[in-house]
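The structure appears below as structure tokens.
Complex shown without one protein chain; remaining protein chains in place.
The first chain written gets the first letter, and so on, giving A, B and C; residue counts start at 1 in each chain.
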């Protein structure tokens, strides 16, 4: 059934592309962000309707069934996932997108068998390879984040050699496919891409996984753009390019916030470095306190800065943290939340988390904004954060986080840590601040500790 | 001679388009701006070389001669023009660009005579009309700014009716050209466009001329983009669209800075309003001072804010102003320059002017940044500015500048005006601030007055 | 469609992407990541075209797999982004609101 002529189809695709641009533009302010996302979704609907109305399609019932299946699987998961598991989910969705792009490219190969279609076959092998890398790589990041496997870097002797061999073979296959259009070799390329994706992500340490997700996101975008070139579809080209650009910017921003280079993160393991430090725990004494001690510190302060971290997300303590802030405010104490750009496991993770607890985003202070204020603060309350306040980033040149800008909590008169143990954070290195004289530790799950402290503050 | 195949030509055009984008991007910081402009110029050279190498062109000697002629005329003028005359020059260049676009469209019409070329003819009539409006309108703005004619709004009874008739006729011609491809009617359309351009700009008051220039700039951009559609030339499309967007943004920004609407400025006269107020001068007493009086005020202040305006540009007093600021700084006085967005005759005019005098741009404070500081200032030294400090913008609802945000100089303890007479500024309305008790006037050319004040300050 | 046009479109899209995304506030970086992720799910359009042209059952099966994967990416991506952004609406009206707006209170105290 063809209801739309090519001109109208192209116009609808253009409309969808504009919707996607507007969706990203909407994210420039929290106020319009949600509407922007809906505009983007509407654009996707327009595009899908356009393709049904414009092309002579067979198998329509099957296709509709598959769409229904995909929706039935993804929508409930997306609606129910816990916010702490968001990175995994994004990795998963990213992977399946890359996989879809690779499959589309594979199936288009027979249509690009002509003598003059070498350029097209080039786009096809690109999509195949990058899509497969993205699929497999995202799968491994998912497994790491979901703790289906170790979060530590997996390195084995000869890894670099194996990776090199795989890449060389892939390059050979790719060249052969471009020149000859061979289908079996395209399948081989797909397989090699999968292996390369796994090998690429295995040696990345847990703390760097979000960067890899963002990078693979950009990869998938590029694969989709290339498949748009294959299909001559402007919408795919524009959408894919937008995602490629956004993934690139995000990856760079994250790496910069961690004081690292993207290359170092991805290929550090191949050069022998590793993102994980030593986990030997020292036996030095620390000062631990009771919830009541902490409540006294907080309740008689004039200025308190709360530093949330990954642990707050794990404990789902954001609502309690907001209530505590509220209780302190009622005592006339000024309370701010200091947000480190890579606290948690995704860029801006803490913003999402605290927004969920209805903390207005104006109350969330960015690192550069608040770092000068710690010296006027009576208490810095560090809830489930570790790496982002670890002074090793400034003092220990060999440390994996060396060079990362940190929140200067040690400037505050008192520092309180809420964490469960002396175990290090995701980067796997010890935090000297825990042993400093001005530091008090309150051991336990963040949410439970916060609840106890809140009760104690109310009882003051 | 065809040395380049269409693919390479297209790639070179794309390169040129990217250069233009980079040229505009460069303007986001003063540091890269000049390099950006050079990149843009390089892009233009690439494009011109590409067209010579790619198309089968006759008359090459004639064309090269014409290019040489255009360069020989424009380059020296551009290199020698005084900065105060910049608006005129931009208007002139804008006009000739619009004229060129209209001529190109006119000559393309015979190539779009086919039955299926109606869309193309639509683009052609658009270019013709808009290009002609831009040409004639820019000519009138040039005449106004160069004071070849009165800067006051020129309105005559029945203006609106004449304009309406012209537009109707133009519409009729345009439709006929699109439908029939008639060449004589296209010439008529060109003529009507010229008339419309003149009629559009005649009733605009002097103070609004820069806005009209910017608007016509956007018009020319659109005409060029449309001619790109006619010629199927991506470069013209992209370049024209960029200019259209930038002209639109600038026009809106200027109108907003003047607290006006673009529609009101362009069509105010047709609705009977006029941008000029009364010029009746009152006979009330003012306090005028000598250069020595002003030097004492300045020399014993702690904080001085200099407010430059159009008069400083006319008097070419920017270097003297910078020297005076320097002399005051040497006495330990804090000096700032407060820049109103529409001071002078072009957006950002004062920035250009003071940059010429090597005042670092960090020392130039934007209106929003400095407005709160006037109340801490001992002296506000208003040099050749008037409308931008006129409280009528806040107090007199009927006034032509009503609603324009102004620099709050009246908050300063003392206000000093350097101007030649009691004549009003470009908007043609009186400034009550001149009669206020805290105001001192020093009559005379801004540069001469500044020189005298500077000498007196040094002698303190 | 000609290669040069597609290249031009790609180049312009790169500029649009970089310009637009570099304006996204870091507060919204997580939704940006998942929103961009959703957008590349539009490969669904390609998957539908391929599936609609499939004659061979194996090809159809592979294409339908691509449709399922792409749909999951597209739908899941937009839903999860919407959920996240819903949290950014700011204060919710209603009874729960008062208890959870430390920011405003903070302002009162400090001013």
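Methods note: a residue touches a chain if its C-beta (ideal position, glycine included) is under 8 Å from a C-beta of that chain, and two chains touch if they have at least 3 such contacts.
Predicted, not measured: the structure shown is a model, and the values here were computed from it.
For the chain that is not shown, the touched chains among those present are A, B, C, taking the whole complex.
Checked against the hidden chain, the listed residues B:139, B:203 or B:247 yield one contact partner: B:247.
In the complete assembly, the contact with the undisplayed chain comes from B:60, out of B:7, B:60, B:113 or B:460. Residues of chain C that touch the chain left out of view are 1-2, 5, 8-9, 12-13, 15-16, 19-20, 23. Chain B residues in contact with the hidden partner, per the touch definition given at the top, are 16, 20-21, 23-25, 27-30, 33-34, 37-38, 40-41, 44, 47-48, 51-52, 55-60, 62-63, 66-67, 69-71, 73-75, 77-79, 81, 83, 86, 89-90, 93-94, 96-97, 99-101, 103-104, 106-108, 119, 213-214, 217, 220-221, 224-225, 227-229, 231-250, 253, 319, 322-323, 325-326, 328-330, 332-336, 339, 341, 346-349, 351-352, 355-364, 366. On the side of chain A, the interface with the absent chain consists of residues 7, 10-11, 14, 17-18, 21, 234, 238, using the contact rule stated above.
One rule holds for everything that comes next: only the chains that are shown with their structure count from here on.
Chain contact topology: the protein chains form an open path, each linked only to its neighbours in the line.
Distance between Cα centroids is largest for the pairing of chain B with A. The pair of chains sharing the greatest count of C-beta contacts is A-C. With centres computed from CA atoms alone, C is the chain lying nearest the middle of all the protein shown. Computed centre separation for the pair chain A/chain C is 13 angstrom, with centres defined by C-alpha atoms. Multi-chain contact residues, meaning those touching two or more other chains, do not occur anywhere in chain B. Contact of a single residue of chain C with at least two other chains is seen at positions 3.
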